[in-house]
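See structure below.
With one protein chain withheld, the remaining protein chains of the complex are depicted in position.
Right after this comes subunit A.
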Amino acid sequence: MEIKASMAGNVWKITVQQGEAVEEGQDVVILESMKMEIPIASEEKGILKEWKVQEGDFVNEGDTMAIVE
């Protein structure tokens, strides 16, 4: 499953590292957009397989940020 950016903004804080387990509904990254912190949760339980972005990167709405398996 892909973790996608819900809106345009900057990747502010990655809260789950590659290889770690994630629960359904758990926040894995916080974006910063419109001066707000935007938490993004995993929709499924699994292992965070890969980050496609780093902290500080700009992402557009719909961009894939990570893969959860």
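The rule is simple: contacts are C-beta pairs under 8 Å (C-beta built on N, C-alpha and C of every residue); 3 or more make two chains touch, one makes a residue touch a chain; residues count from 1.
Just so it is clear, contacts and distances are computed from a predicted model.
Comparing "Nitrite reductase (NADH) large subunit", "Phosphate-binding protein", "ABC transporter permease subunit" or "Propionyl-CoA carboxylase subunit beta" against the UniProt entry of the hidden chain yields the protein name "Propionyl-CoA carboxylase subunit beta". Touch with the chain omitted from the figure is made, among A:2, A:37 or A:50, by A:37. Against the chain not displayed here, subunit A makes contact via residues 6-8, 33-39, 60-61.
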